[in-house]
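Worksheet for the structure shown next.
Removed: one protein chain of the complex. Kept in place: all other protein chains.
Per-chain residue numbering starts at 1, and chain names A, B and C are given in the order in which the chains are listed.
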């Protein structure tokens, strides 16, 4: 984690002050439970809350660190400092518990808190995606597979599919959050040897966690692995959307543009540059979030009732990954909110290949007329290639250059277009007439491709 | 995937014969739907089933491969060969569809079929874990954290926790299977430009899949990423359990042993060897399954409406990862079924450190008596260290050497044990009497640690 | 590994016949060395070569597999089958050796053989890159950072930089090959307890390997990890070049094109498609090769003198990764050899933004004239943005549409170009004259950017 890629809200969850506050609450709730059972005096439990429930200031944190320096044990350091506030009754704190009871339950809570932030971010992102989808529901744009023009669709469909992708991520994170939200207060090897399981149940309910059904010294790490794997999937979706923006902003495509603030500078050397740096940045951040997945999986196989190899990994990846993903999602929302859509360029690009994307329509029409698929394919392919090759000659943008901005696909009638070549094809002319072909291709061409948009939107967006 | 690590059942799902069979069914069902809509003649749809629904023999597969050699396109090769059987009506096949409609829907079905196999394996594994857990519910064994003796638990608790871990994996895989089980028949860029969405709905229902709510040319790859990430988690659990067995079988521990068949040879050089090679093997196989996670995540961000970079990755990781995990889970079940439990060795190890694991009990007792936690800790620690150091002197197994096989923890009374040192501690003797201490430590020592086993079993195992 | 992505030459190295041949040679050379030392009879060593040095036919391989089925030990199975050919003297074979002596030395040799193939592929690739670089040394093309036009360079420089990148990979692989080429014949735990180190030295020299200075039961796995990490770097370079081609082939850029054979089909639905599928395929294959890096790194930390967790990993990744990379490099060479360069399109794209890429020149000129960098930047940026915005209006290709194919940068003089806007800028006109500006920008514009191409070529290409 570096400051540059972090937001205060998420950072706070992972700061020592929040961590020690949670540790205290776990211990204090446990004391309440122990007092209820008569294991420790009720007065003691009260005293712990009264004397110990204070903010963890920088001063207190430094004191704890100093004690840890000596004892080499963080929970003992915490307890020692706490005892300095509570006095004699401090000896009832942590009774029958092991450090991991505190550490793991705390981390579970921090991960839960973080998940709630991430879920809120995903929600915001989905709202923006939906809004942009509705705005551009019928804005035509060329669909591309392999980076090559395929058939038209609409910009709204693009936004809609990312909406749906993030709705899946939302569901996944809810599952992962649920999985990670457990509390273990089960002692040295998970047997409750020195503490009644009711304490676990009590603390869990106070913290909004579920009791861990069976723990060792620690909460099993397959839960954490699953959590980080889920974050890795979400990050990959961030990359997916960021990559789309980067492609659409590249100079030759220029169909969208990240907002560029008045004082922003694109390059120290080239004053003309407007780069999609935020989306590029997200691509990198996605790699960082994903990089936590393997270590998290490696953390699952621990020795016997636990070894501590997972700890250093989690100290780093838990805050770093969550802070990075939180930042990335908020940045992504901002990019999308400010994203400049350039529908004229979309249309220009869509038309640049003079109807070549209509090949499938002709193919299907011929098949319908009784031509074999193989033969129809060959006829259409060879004429499409003629368009293609004429464009290779360097005049690739000629077809639509004089058209007004509101030009439509229908207007392409110049002699390099697909229709032209098809009408010149002798074999084809024996199969269908020129007017048949022209009526097929020139009538409402675009609407042919977008007739199901409403239907798809109904599938994607809940009422 | 290599033969050595594969099972015929899973391999079959990924063989060309099954793949082409599914391709055929997708196409044929689609024809039925198109016929219902009156887009193609009913007779054509019938003819396709009648003439095309034949087994994909090696001969047919070779023929398809030969066509692909020329066309460089697998689906076109498949359709061409199919047309050779169907004749004229073949031109209705694939009408309005794009290759990915077939490829992605087929892979979804293969992954679903594979998931069912894996789920069955997990179920078998869980049954065995439960059986072994019940057998060893009260078999005492030393619990270890950091590889160091901590407090006793029972072998049954170990099995129970893996049972629970795999029950989580079962749930995860059900979710991932559900996520991956979608069908897309939506045309070149997902707009249904040349095919009615009802076809998708019809084919989906016939194949037991859900229609993909919004696709591009392909089914979105976050679904696959999530699926492989889930497999990675399951593989890590396999490693977790395999690592435990390896540790328990190592010579100095020897608490369990993989079954070793009469003619098996452990080493070409050393005839005395009995190695936990199956569990070691699983550790490696887990690495292989995990290795698919990152490529699967990298596959999410595709260009525009798809690029095909994911394809080569999936051609390899989909079969390989599923075949490997299938094999690993079955192997793991077999290991567990045949696993030789050595309870006497467990007891020997448990007693080897002469009661040192009882330190927490003394600590808590002192705290209860009003001693500060800090002071109690110091007293107990210094005496535990005396036991520890006496064992460093090389005679680490002395304490229990003459005991009969059914020796119990209570019988440790020699002068190097924890009780002995504690009773020699002057500061301690001022706090509690020797008889208090002896009655604390020597009475039902083991039962102190396992009193909640019933409770935990009830939490873990459903009625 | 799947057949689709493999070449016979590399596959052969990893087939059982080659493996057993190497095993035999290791054993037979070891016998020679033992005979020299008088440990076994010379006649025995001779007999082993005479009776045992036969091809490993399918029949022999099946026999070995059958024995392994029973003994669960591959080397013992191999030795047993060998004994069936050699007879009584077979008892001298493998004397004092451990299985890993054979297995690890064999794998070292296979990796060395594979490295030689990969090195040959890299060499071929470099030759093609050099040839293509020289052909296009002065072919102008727009340079892009962030996907956004930056300043021109030449196509030759692109090829040259990949040449250099692969020359680094060549060097890296030579180092990795050297590292991996060791022979260990040191017995059960590497102590030579039952075999004289001279045997190791003799076998090593016969096989062209170096003796492993210190082994355990096995050759240390940091060597293998380094080897696979190196393959991962090479694969990433493959992806780098493949990504460049994919970008340059995308419809809106169309500066290069993969060769498309006459009977090839781009899409089952869209006959017009010509997709860069080979380069996309390489992107996926790169992910597969990279996926082996983490498992190889995880294989380093083995228990004590070895555990066998690395073995299953290597059985898969060693052949798969090498076969995949071999295939990818050969495919890449073929793509580059057949790559269609479209210089006219390069020029069209270069000019599409009407001189906007010249901003730096103006900036530097102003600074030279005494204007502060800050002020100069602002002036140039605001005029560049005017060009940019005028292009946003949808007419992005207008500037150069009527120019002949050999149009040059100098010819852009229409009123939307950078020069035009600059000359309209009042603040700027106070600083420099219009004719100063025009003479700066219109004179040999392109040669300004490519004047150091010769110099760079000299740095890159050895005489």
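Criterion: a residue touches a chain if its C-beta (ideal position, glycine included) is under 8 Å from a C-beta of that chain, and two chains touch if they have at least 3 such contacts.
As the structure is a prediction and not an experimental result, all values here were calculated from the model.
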{"item": "Identified contact with the non-displayed chain, of C:35, C:64, C:125 or C:157", "value": "C:157"}
{"item": "Which of B:151, B:222 or B:239 contacts the chain that the document leaves out", "value": "B:151"}
{"item": "Contacting the left-out chain in the complete assembly, out of A:316, A:340 or A:434", "value": "A:316"}
{"item": "Hidden partner interface residues of chain B, rising order", "value": "142, 144-151, 246-247, 249-254, 257, 265-267, 269-277, 280, 294, 298, 342, 344-345, 347-349, 352-353, 356-357, 359-360, 363, 377, 380-381, 384-385, 387-388, 391-398, 401, 405, 418"}
{"item": "Residues of chain A (touch criterion as defined above) contacting the omitted chain", "value": "1-2, 4-5, 70-73, 75-76, 79, 94, 96-99, 187-188, 194, 246, 250, 261, 263-270, 275, 277, 280-281, 283-285, 287-288, 290-292, 294-295, 298-299, 303, 307-313, 315-317, 320"}
{"item": "On chain C, residues whose C-beta touches the chain left out of the figure", "value": "79-80, 83, 88, 90-96, 143-147, 150-153, 157, 160-161, 164-165, 168-169, 172, 175, 179, 187-194, 197, 211, 213-217, 220-223, 225-226, 229-230, 232-233, 235-237, 239-240, 242-244, 247, 283, 286, 290, 293-294, 297-298, 300-308, 360-361, 364, 367, 370-374, 376, 448-453, 455-456, 459-460"}
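Simple rule for what comes next: only the chains that are shown with their structure count from here on.
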{"item": "Farthest chain (mean CA position) relative to chain A", "value": "C"}
{"item": "Centre-of-Cα separation between chain C and chain B, whole angstrom", "value": "34"}
{"item": "Rounded Å distance, chain A centre to chain C centre (Cα mean)", "value": "31"}
{"item": "Contacts with 2+ other chains: residues of chain A", "value": "144-147, 150-151, 247, 294, 298, 360"}
